[in-house]
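Yeah, one chain of the complex is gone here, protein chain that is, but the others are all in their spots.
Per-chain numbering from 1; labels A, B and C assigned in written order.
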Amino acid sequence: MRRALTLALLILASVPLLYAVSLLPPVGSEDNPTYTYVVPHYLEEGPEETGCENIVTAVILNYRGFDTGGEVTVIFTALMAVFGVLLIPRPAEKVRQPESAVPVSPVTLFIVRTLAPFIVVFSVYQIINGHSTPGGGFQGGTIIGALLIAASLVMGSERTQRLLPEGVRRWLQPAAVLMFAVVGVTGMLLFGEYLSYPIEGEYLFLRVPFLTLVEIGIGVGGAAIVASIFWAMEGSDG
Amino acid sequence: MSRAFDLVLYGLLIACALAVIRTKDLLAASIIFSTYSLILCLVWQLRGSPDVALTEAAVGAGVTTVLFLVAVARTSRRER
Amino acid sequence: MGGGQWPVVLIITPLIGAALTPILARRRPQIAGYWALFVFSIVTLAAGVLMYRVSTQGPFSYYMGGWRPPLGIELRFDEFSASIGVICLIGWLSLMFSLAYAKHALPERRIPYYFALVLLCLGGMNGFAVTGDIFNLFVFLEILSLSGYALVAITGERIAELAAFKYLVMGAISSLSILLAVGFMYALTGTLNMTDLAMRLRDVEPFPVAVAVGALTLGFSVKAALLPLHIWLPDAHSIAPSPVSAILSGLVVKIGVLGMLRMYQILYKAQIFDLSALNTTLMWLGAISIVLGALFAMVQEDIKMMLAYSTISNIGYIFMGLGLASKYGIIGASVHIFNHALIKATLFLGAGALIHQTGYRNLEDLRGVGKAMPITSAAIAIGAISIVGIPPTAGFLCKWYIALGAIEAGRLFFAVTLLFGALFIFVYYIRMLNAFYFMPPAHPEILDVGEAPVTMLIPIVVLAMLCLLMGIFGRIPLSFIEPAVTNMLAPIGG
Partner (left out) sequence: MRALWTNIDYVASVILFLIGLYAIMVKGNLIKKLMGLNIMETAVFAFVMSAGIVTDGDAPIMGAGAKPPFANPLPQGLILTGIVVALSTSALALSLIIRIYRQYGTIESDDLWGVE
């Protein structure tokens, strides 16, 4: 009954949606307003104005950098939220789950150990070269975070957490938010507005280092947050 | 030609989405959800968006799935 | 350039403050509260300066990264953005109230995260109020919603997590429907800036825009808890810690209304189609919310539950004012955003103080508390009188304006509904005051509890005084918002 009713409701809702969709500008055409209005400026002036060969990076870190500042705040909010919801009153009372119910197979262990250095190199490359190649801070950071998760699965969370002691972790988690603030305020003091980067003039050489700094901040913060969320959910302290 | 391939991918996406809903075993559903994300990642790579594809692969297929698995392990595996 | 960097101070300070909170409070969690209060004082100062600038120089913009729209993101400060004032005021007082409250109500380890989340929520609201970019709006909406969901669950009491989950699912669907609408508008016009969007929406297909408007209305009315979409609100608002209830009920639901106002600003300027169908719907839903919200509130035993339903009723007033689409109606609605925030914060903080001191939540158990906690009870009484709309208080003027708006629009029926709604509200607040002052106590020991600690009393008293002052000087916000409304309605020749 409930299913049928919901289904009917959704089919009813789909009619105006589909009709509206059919009236939108045709997908893929180069004459769409989405492609003729703001984007030509990004594509033509982007590399010149921002120093990024990857225009997506130019958009997310320079033209619309404030959005990305918001994005890293959202994920930091998620971390605070997970801690606020999950951390149990007294550490002494915490329920220790068994490290893992099934013993880790030596094959998995071997693969994780062998691949780890390559994964790290790959993510660091992504983070540092975000402005000229696909990928960037967040992608690289998430991959490092995923590696930490994989390590926790094979070696146990306690041992992995020793790589990133609690005192250090506390500083790394807000790294992205703080790095944005530092670069943003520097830009504000030197070039006029929050998150401004130099377009020309004597400070031009600072542009790429600044972008790289932001990328590193996002990467480090992203990795720490992703891993900490996992640890908190898995039952050990974030 | 690439249009036909797009259609196949969309078909697969919808099939995966339905499978996620229908599967009673939550562990299996999580894995199917991961597949869903990977197909989506392929779609985006084909549309000239390697950045989004990388993110989707790392976040959607990777971290989100792991978090789902942790939650399933901490709660119950069967859906009623 | 040429305008100082106060907008940056306003937006960035709470985010940095929140990022540093867990680090600073690692050893001593109690520090977090004082730190958050200090950070938010700076934000409040910035809000004051910015509001002063708006009132003296008129609206102005700040371009993030120096990129002019539509290339970059614009922060737009106009009369509606002045809601940062009320956000900062209520936020600051709630933070102060939290100092003593958090110590008792929360597990110690969660205290730093509590304050970080409150800062993020308030910072997100400030960003939402001033941004001029529809995608940036979505980002700030997510910051404030995520922290809101977590704050509901943070006590870990009774059904807190369930209420938070329900809130999260409804909230996430509404955010997605807003993002879908952003997608529609972007596909049609290629721009994300609000001012630019209003210009470019003039010559596009109207039907997809209508669907987008529908999705936006749906999304924002979930956030604002308009009646058929209110089901998440009573549990979430009553189970949250009291200062959080004050923030959620006073401010976060208003974010939905503010979003509607932004949408109307775009639509009136774009003049793309006749809005009367939407307006009529909102008017009716508003009227139903007023009556049903009040009826539900009448039968509640839990004091915070009652206040939560009363919020639904008052949101009805605001939506009715918006739907009337007449000048007085919209002015009344905009000012009611402000006044209801003050009143509801008074009531929730007052109720929080009562619960904190006595340990009881039900009206029956709280009998006779008027003698035990005279100051808090008096403040609650002032709040109750204001919310009913008895003349010398804050609630009167805006309800009066909305009624005027209904008459102006030739909708006498709605003016009558409004009066009946006020009557219902009167009944249930009388019931509450009766229990406080005139009934013999159900628990004799309640007479021995003392007044709340001074950091809790100050916010309550300040808010109650403001409720009275806003009644006397109520014309100030009315005349402040008037040019914005006139400007908004100008294209339709009203």
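As a convention for this text, a residue touches a chain if its C-beta (ideal position, glycine included) is under 8 Å from a C-beta of that chain, and two chains touch if they have at least 3 such contacts.
All values reported here derive from a predicted model rather than from experimental measurement.
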In the full complex, displayed partners of the excluded chain: A, B, C
Full-complex contact with the absent chain, from C:A164, C:I446 or C:A464: C:A164
Sites on subunit B contacted by the missing partner chain, in the whole complex: 2, 6-7, 10, 13-14, 17-18, 20-21, 26, 29-30, 33, 36-37, 40, 43-44, 47-52, 55-56, 59-60, 63-64, 67-68, 70-72, 74-76, 79-80
Positions on subunit C contacted by the hidden chain, ascending: 135, 139, 142, 146, 149-150, 153, 156, 159, 161-162, 164-165, 168-169, 172-173, 176, 179-180, 182-183, 186-187, 235
Interface with the undisplayed chain - residues on subunit A: 2-3, 6-7, 10, 13-14, 17-18, 21-24, 26-30, 32, 34-35, 38-39, 42-43, 46-47, 53-56, 58-60, 64, 67-68, 70-72, 74-75, 77-79, 81-82, 85-86, 132-134, 138, 229, 232-233
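Everything below uses one rule, namely that only the chains that are shown with their structure count from here on.
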Between subunit A and subunit B, centroid-to-centroid distance (C-alpha), Å: 19
Averaged-CA centre spacing for the pair subunit C and subunit A, given as whole angstrom: 30
Length of the line joining the C-alpha centres of subunit B and subunit C, rounded to whole Å: 37
Residues of subunit C engaged with two or more neighbouring chains: none
Junction residues of subunit A - those touching two or more other chains: none
In the complex, subunit C residues that touch subunit A: 1, 5, 7-8, 12, 15-16, 18-20, 22-23, 26, 62-67, 70-73, 107-110, 113-114, 116-117, 120, 124, 127, 135-136, 139-140, 142-143, 146-147, 149-151, 153-154, 156, 161, 164, 184, 186-191, 200, 205, 207-208, 210-212, 214
Interface residues, subunit B side, partner subunit A - complex: 49-51, 54-55, 58-59, 62-63, 66-67, 70-71, 74
Residues of subunit A defined as touching subunit C within the complex: 16-17, 19-21, 23-25, 32-39, 41-42, 62-67, 69-71, 73-74, 76-78, 80-85, 87-91, 167, 170-171, 173-174, 177-178, 181, 184-185, 187-188, 191-197
